[in-house]
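Here it is, the structure, as structure tokens.
As you look at this complex, bear in mind that one protein chain is not there, while each of the others sits in place.
For reference, chains read A and B in written order, and residue numbers begin at 1 within each chain.
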Amino acid sequence: MDKQFQDLYKLNQQFSENPGNLKKQRFIEDEQIRFQTDLPYRPSNMTYFENIMYNRDFSSGAKPRVGYFCNMIPQELIYAFGAQPVRLDCGNAAGALIGEEVLCGDICPLAKSSFGAFLNKNSIANSCDILILPTSCDAKRKMGEILNDIKPVFMLNLPPEQNHERFARQTYLEFLRLAEFLRKNLKLKLSGRNLRKYLKLGQQRSLLVREIQKIRTINPRALSMCDFFLIIQSSMFRPVDLEDWIEQTKIACDEIKRFKPPRKSLRTKLVLTGAPIIWPNYKVLNLFEECGADILADTLCTGAQSCFDPVISGEWTNGSILRALANRYVYASACPCFISQNTRINRILELVDETGAEGVVNYSLRLCQLFDIENYRIDQVLKSKKIPYINIRTDYSLEDREQLRVRIEAFLEIF
Amino acid sequence: MNYLYGILSQYLTPLTSPFFLLGLILSVDIAFRKLNKLTHKVLLPLIFGCGFFLFYIVAGKNAETAKWLGRLNNPLFAVLAVIVVPAIFLPRGKYYKFFLILPLLAIILAVADIISQILASPEKGFHWFLIRPGYLIAAVAGIIVIAQNFLKLDKFRNFTRATVLVVLLFGGFAFRQNYTDYKSMIERRQNTTPDIMNISETTPVMRFDNRLVYIPSAPCRFASDGGYVQGCIMELTQRIHQINFDKVFAGDPSEVSLLAIALAALLSVTVLAYIGARWWCGWICPLSTIGELFNFLRKLIGFSYLKPTKTARITAVTSGVSLGLFSINLAYLYTKIDKEGKFMGCKIPIYPFCKICPGQMVCPVASMADSSYFVLPGMEWLFGFFKVGVVALTGFFVIGFMTSRRIFCRFCPMGMFGGVFNRGAMLAIKKDPRKCNGCGICNEVCPMDINSIQKEMVKTDVSCFDCVYCARCIDNCPQDKCLSLEFAGKRIIESDFTKKMNNG
Partner (left out) sequence: MITAGIDVGSTTIKVVVLNEDKIIGQMIVPSGTLPAKTAQDTFDKCCEANRLNKSDIEAVAATGYGRRLAKFGDMVITEIKACALGAVFTKSPYGNIGTIIDIGGQDTKVIALNEKGDIEDFAMNDKCAAGTGRFLEMLANKLELSYVDFISAALQSKTMIHMNSTCAVFAESEVISLLARNIDKSDIAAAAHNAISDRICSMVRRVSSKEVICLTGGGAKNKALANSIEEGLNKRIYIPDNPQTIVALGAAIAAQNKIIKGEENAF
């Protein structure tokens, strides 16, 4: 296997001594936890999920840790090697300010924030042993080059189009290369039995998420969208034992099923689509919660959609499973980094029909060209189908909450 | 039992006509799609049924029509009409249990027939089950219909294939009228002259009291005493090309009857193909069931399958078509052979395609029939075309199934005949393009490596030429209600990952 990066100009890792910023980061997380604690109707074991996200002890556990970005990296494969996958996309507004110390200020806030995490010695990003980045957007692609000087990085080459005929073989070879990279760098062997076990666990997670989404469609007040996102993200963004998580989520799901709303809900029902919303940046979710609307479903790569598709393999041979992983993680993705196959538009329209939603919220991060330009088509399609929608374009900063609030309230006044 | 069989045969004769089956399905299709009230829905097929009976009786008065109608009849159509079609169309409520009495009755009658034959035979000791063909087909259909209620799709498909394999390859011994018939078959088998291409071997089993079963898949006539399964389209085509049309126009009765029989067979097969399209390939064909055993071996070893490239696929289809055409041409040339049995210096057998077809090797080997000689006569004929041909094709069969799942089925002419009916006939695979997330799992699990289902994002009908309706794509699709199988407008199966996983 040839090396992806040449170590010709290796840079030293920079750290940022900014205790004030770390305090601010913590403060933002505290605020979010406080907001969610005040929500009505929470399942009793929400503290389990909160503790997972709030925990600051990132010392390496028994298993080697593999950090990855985006939603196109197969977690099951990493688990099967005996390692722990952790998603490193960061959602902290103060974290973006640290990233700005090194990188340019006019780039995607997610990239700034995720990179900023590496400047903090005790962050979860620095506790990883190796990193995997897909070539999804420009920011990730170039970050990989810089991060390679810090930790061994593997860049997974994604096809520009989700077209099986042209790219299926290449994607399969990339996944093979990924397996080889993991084997070499973790010094662990791929266990076929573990692969099958985690495939089944992944399917269980997918079923749980589907079930909770179905319950929320009928009974939106049973679980707030903020809590739903917290539950889903706690399985990806922190090192967690997947079996424990599934057990706890099953308990929460049973509780939610038995929830009986005290009165009829008059809150507007919406579908959310757009850019990643990562804890603690639940600003938009909080606003909708406060302004009196319920988000029933989403197409976000950090929300219900991220766990919605299961990995299904026809056979149990390793080659077949790798192909199945490629199918689900790369070809079923609704990310705009691929040339559009109308996957996202189809999903939005399908969700609006299935959930009976009255409108669509289109959320995009400032400075993300992919969403900005793709939104043109989505806006036109929704307009032509006479589905009310609102575009919310913002970055991580918490200063524009009131400005967003007046827009959201005006949108909800239409119904 | 004899008496009962006689009565059933007499009164249920109109049901054994292929046109009854066709008309029944069409009337049920219209009734369920266009009419609303339940009484109307049941009334339309009933009216059709009575009308057809009347027509049959009236038409039967004319001797010539009666002869033609008689040629087309086969108990398989009756069984399909009475047991299988209602099993598909009746709503699965709590009253469905009452319908299941019918297949149960068929099984009971079959068992009763076997017992009566055993009691009636003069010889003691085991010599295979003897059973009338009508009962056998009804019982097999009954078992399959009842099993469908208890088995999941994959296991149900494997169960159906295993059952049909056993019946088609080994049923020859059972398909006998009575004990004397069985004895004469044994005598005939003592003749081990390796001239299996001689038509005399086939005559005694041709069209003898409704023992013929036409199934448009590749159960070969060379299975043990398998001459009763005359589905193979290649054989029928070859036979039609060997008919002397001058004699036919001159009114020679034997030649005319040969043509008539061949045409009747062709018509029956076409009707069945129209109804089931290539479903027979996926669920009935014993050749593919044996091939799947090789595939299972591959999975056991842990080999990942090879996806056939576009070149491989096109080569398979074109070579199938060209070999087929070439053999039909040779079959025609057989009529021009001279006294020594040679045409332009080369010896040509009576059924040239059968000499190279792997089915002729595989099915007899599987059923331990005598026709599976390894040193077949005439192998060196035509510059060794047949020797090379049969080795190459049998090798292709085995290696194809061992490495690349069903690439052989792209070559099979019988499959191609069924495939023609895939679009526009009664079976259809439907897709809701808006629910599709483009994952391509349908392509991965498809044994024919079809990618048009995954690519189609505009139309809702995604049936295609190669599909054998194994329904693995529908079973494995993760998006609920995206893919579905429809028969004559009725949705039989639809993709439901959530339900499937919740049921364990």
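Miscellaneous remarks
To be clear about the criterion, contacts are C-beta pairs under 8 Å (C-beta built on N, C-alpha and C of every residue); 3 or more make two chains touch, one makes a residue touch a chain.
None of these values were measured; they are calculated from a predicted model.
Shown chains touched by the hidden one, complex as a whole: A.
Where chain A meets the omitted chain, the residues involved are 400, 402-403, 406-407, 409-410, 413-414.
Following the convention adopted for this analysis, only the chains that are shown with their structure count from here on.
For the pair chain A and chain B, the distance between C-alpha centroids works out to 51 Å. On the side of chain A, the complex with chain B involves touching residues 162, 164-165, 168, 203, 206-207, 210-211, 309-310, 312-320, 323-324, 327-328, 331-332, 334, 341-343, 346-347, 349-350. Chain B meets chain A in the complex at residues 299, 302-305, 433-441, 443-445, 451, 454-455, 457, 472, 476, 478, 497-498, 501-502.
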